[in-house]
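Right, I'll just put the structure down here and ask away after.
Note that one protein chain is taken out, while the other chains of the complex remain in position.
Going by the order they are written in, the chains are A, B and C; count residues from 1 in each one.
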Amino acid sequence: MYDDRTWAMELLTGLYRTMLLIRLTEERIAALIEAKEIKTPCHLCIGQEAIAAGVCAALDGQDSIWGGHRSHGHYLAKGGDLNGLLAEILGKTTGCSTGRGGSMHLIDTAVGVMGTVPLVGATIPLAAGAAWASKLRGDGRVAVAFFGDGATEEGHFHESLNLASLYRLPVLFVCENNFYSTHMPLAERRPKDNIVQSADLHGMPGVRVDGNDVMEVYESARAAVKRARDGQGPTLLECRTYRWRGHVGPAWDLDVGEQRRRELEEWLPKDPLPRLRRRIVEAGGRLDEFDTMEQEVRADIEAAVRFARDSPTPDPSELLQHVYGPRG
Amino acid sequence: MYDDRTWAMELLTGLYRTMLLIRLTEERIAALIEAKEIKTPCHLCIGQEAIAAGVCAALDGQDSIWGGHRSHGHYLAKGGDLNGLLAEILGKTTGCSTGRGGSMHLIDTAVGVMGTVPLVGATIPLAAGAAWASKLRGDGRVAVAFFGDGATEEGHFHESLNLASLYRLPVLFVCENNFYSTHMPLAERRPKDNIVQSADLHGMPGVRVDGNDVMEVYESARAAVKRARDGQGPTLLECRTYRWRGHVGPAWDLDVGEQRRRELEEWLPKDPLPRLRRRIVEAGGRLDEFDTMEQEVRADIEAAVRFARDSPTPDPSELLQHVYGPRG
Amino acid sequence: MRQLTYAQAIREAHAQLLREDSRVFICGQGVWNPWYAGKSLLDLDKEFGRDRVLDCPVSENATTAAGIGAAIAGMRPIVFHARMDFMLLAVDPIINQAANWSYLFGGQGSVPIVIRCVINRGGEQGAQHSQALHGLFTHVPGLKVVMPSTPYDAKGLLIASVRDRNPVLYIDDRWLYDDSGDVPEETYEVPIGKAAVRRQGKDVTLAATSFMAAEAIQAVETLAGLGVDVELIDLRTVKPWDRDLVFSSVGKTGRLVIADAAWHSGGVAADVAATVTGELFHALKAPILRVCLPDAPAPTSAVLERAYFIGPGDIVAAVQKVLH
Partner (left out) sequence: MRQLTYAQAIREAHAQLLREDSRVFICGQGVWNPWYAGKSLLDLDKEFGRDRVLDCPVSENATTAAGIGAAIAGMRPIVFHARMDFMLLAVDPIINQAANWSYLFGGQGSVPIVIRCVINRGGEQGAQHSQALHGLFTHVPGLKVVMPSTPYDAKGLLIASVRDRNPVLYIDDRWLYDDSGDVPEETYEVPIGKAAVRRQGKDVTLAATSFMAAEAIQAVETLAGLGVDVELIDLRTVKPWDRDLVFSSVGKTGRLVIADAAWHSGGVAADVAATVTGELFHALKAPILRVCLPDAPAPTSAVLERAYFIGPGDIVAAVQKVLH
């Protein structure tokens, strides 16, 4: 099913490195939460790394992404500054949002991370709007909205798909269907497991993707990006995956009982990292390179933690800055 | 296609009488607007009478209906008091809303007209809520939401369908697709002419109906009502029809140009009244009965106009009554 | 008397209402799980069944509007919003429909719904998970808005709200959930629209809402120690707020400070100040001061949060200011 020409080793290892960076960063954050060093609520994406990595690998630097409450991975996959992420989560001035946003409000406009905000589904129409801007300017940029299965229950999800399709906006709607909205399983929130079908209703292609297969995610995203750049409008990707940790925080969240335990047993083996790793090895990748890569990534993360710890906290005298932007 | 056993002559003439009452009342209102006797904005349903008549004929007195800005027909079809309608539109205390609501806010709870309000799509979730009440009480009542094609662009249309389907609520979603939202044709507002498809997305049956064929409307509604009463949940009916007059007021609305003129030429021959009339005659109905019926209906309407004219206007001293209900 | 926490009192009121009135049901996000509602709804689904205690999809607008429809149809729904911020998606049915319904049908329709929402701020959650937005709703005729500050009122106001035939916004504050106090076991109502004098005093009237009414207890003790005799009024209902009680108190003290942990511009505090100036001007001996949040969104970093949120110290300072 894959177009092998695209699977140059650099691409594979790049995808792996991104997923590893996300995984290890999230685990480090989990440890910092348990150590009570982090207070801001963190929604970890461990287990879902392939979606952020695969989609962002299909984008250019100019393209924009928009996320939600669970967006550390999106931020990192798009190239968001690691120091800025850790510093933000620790509430420091050097944070990507200057310590005013915390884990749920991330930004790095230099690399196209336009904003992540925790109102569920809020950035779906914002991304459509960014795509609208690109269409009006003809600048060829694509916008991506990352959101969860729960977000598809908000009416503006449908309003946004209709607008984007009607105006053929260059936007990707990437739904990370991890089958839960907080403690609520998908089946208790909608009659059918058919999120992807929303695309057809609104007159755009919808693709259901194995969200734990980074290569499948990448290929689907690349096709959708091409469509968008060619002026053919939006695509909905339903990436099916699973959240390993609790809705918020580091706990393994077995509290919600038997169902979760069974599901985890089924999903843990689908871990996207070993899957790509096997593939890389098949393609002739050398095992020792993984160790080097892991050492490098861990070093970066530790450096970021040090940077964050050493950074100053915001000065209370600046509390009222930035309520309004420039010129007012 | 029709189950002939149901087509007793009383049913046919009853449906005809309802449509005639709506048609002649709307035309009378049109005349009163032109005579500047009516100030409140009136959205006439001339041409769409079959939907109100067909759906309401499938309901019991206990069942509730909920409407929008274009709901004179729904009110009358459900048995709403004719005097109360005219008096309300003329702003009198004897109006169905005591002169506080005008044309766009009608109520007659005695016959199950629970409320019509002009925020587009607003009563879609309200009707779902009434059905929710019936499900919790087990009272076997069905609720009907009447709304237009434009209302399906509001996100809460989708939210409501999902809720109603998930909880199997006894509700009918009756979309009167007249292909316009004010001056905007359907094709300029959504990529596909596929409103009925929303039903499948949300896991309920969707039926596309010729909204100018009252018998087809009645049969589809009856089947949906049965489903609802049997606890099988909601149904979406997309009734395709056409608005003859302007979005608001009596004008024939040719102002929006060629397209409307062509469409009207195509739709006027589909007038639901002559269609049923032919059918009744085929079934042995006598022509002179139509004349008697028309005289009776006109007499009722003139009596209602007199009643409205003779009724007092509200007393300004009562301006602040009913801001809060009883106990408050 | 028996002690309950604020959260337990809310839970007990829900349970008793579900028991006494088959028309009552609860819907909204997070009602099956303590994550959102703390102990305030704990296991109600197990006790009363998931038909009457319903955890809903992420659809604030339709969930709230469906509750309104059910209320019009004769039920007594309690729609739950785990955070007031999320309820902004439901402003349309609340203001356009629930608030107007009784009036525009000349009293023939009524909307006996309780829309319960939680102010849940701090903890480095930031701007979109911290807002105290009651000031948006107190502007709107047809709505009632209550904000209990004690376990006793939390129970009594919820019961009164559910029994009221009008749409009532019931706003509780997550920061109060662990406070305990006397709570009778039987059902009782705390009347909507009636404030409570928490302390008699002659120097200054301090009118406070919700969490600030709780914070004020400490502030007035501090002030008493400084020889300042404060009359503390807990508004309890912010729409309609208790003009009679506030007026008679200010008539006596001639001084008024209002403490409301919402943005300074507009809102309840401004309405109380404006009304008193308009109608009791000649009794006033000093400027009316408002102790409110700065006109800024909530930051996350703990150091900024400490600078942003207000407490007893701010009240003490304001009271001293109106005395000199």
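The criterion applied here is as follows: a contact is a pair of C-beta atoms (placed from the backbone, for glycine too) under 8 Å apart; a residue touches a chain by one contact, two chains touch by 3 or more.
Just so you know, these numbers come straight off a predicted model, no measurement behind them.
Screening A:90, A:107, A:224 or A:248 for touch with the missing chain picks out A:107.
The missing chain, though absent from the display, is touched by one residue of A:20, A:53, A:76 or A:117; that residue is A:117.
Interface note: of B:112, B:125 or B:314, the residue touching the hidden chain in the full complex is B:314. Touching the missing chain, out of A:18, A:40 or A:162, is residue A:162. Those residues of subunit B that touch the chain absent from the view are 39-41, 91-92, 95, 97, 99-102, 104-105, 117-121, 150-151, 153-155, 181-184, 188-190, 247-248, 256, 313-314, 316, 319-320, 323.
Counting the whole complex, the residues of subunit C in touch with the unshown chain are 61, 85, 88-89, 91-92, 95-96, 99-100, 103-104, 126-128, 131, 133, 135-136, 138-142, 239, 262-263, 265-271, 273-275, 277-279, 281-282, 284, 286-290, 294-297, 299-300. Interface residues of subunit A facing the missing partner chain: 64, 66, 95, 97-101, 105, 107, 109, 114-115, 117, 119, 122-123, 125-130, 132-134, 136-137, 143, 155-156, 159-160, 162-163, 166-167, 321-328.
The definition used in the following text is that only the chains that are shown with their structure count from here on.
If each chain is reduced to the centroid of its CA atoms, subunit B and subunit C end up 40 Å from each other. Annotation: 46 Å between the Cα-based centres of subunit A and subunit B. Inter-chain centre distance (subunit A to subunit C, centres taken as mean C-alpha positions): 37 Å.
Under the contact definition stated at the top, the residues of subunit C that touch 2 or more other chains are 56-57, 59, 61-62. Listed for subunit B are residues 155-156, 159, 162, 166, each touching two or more other chains.
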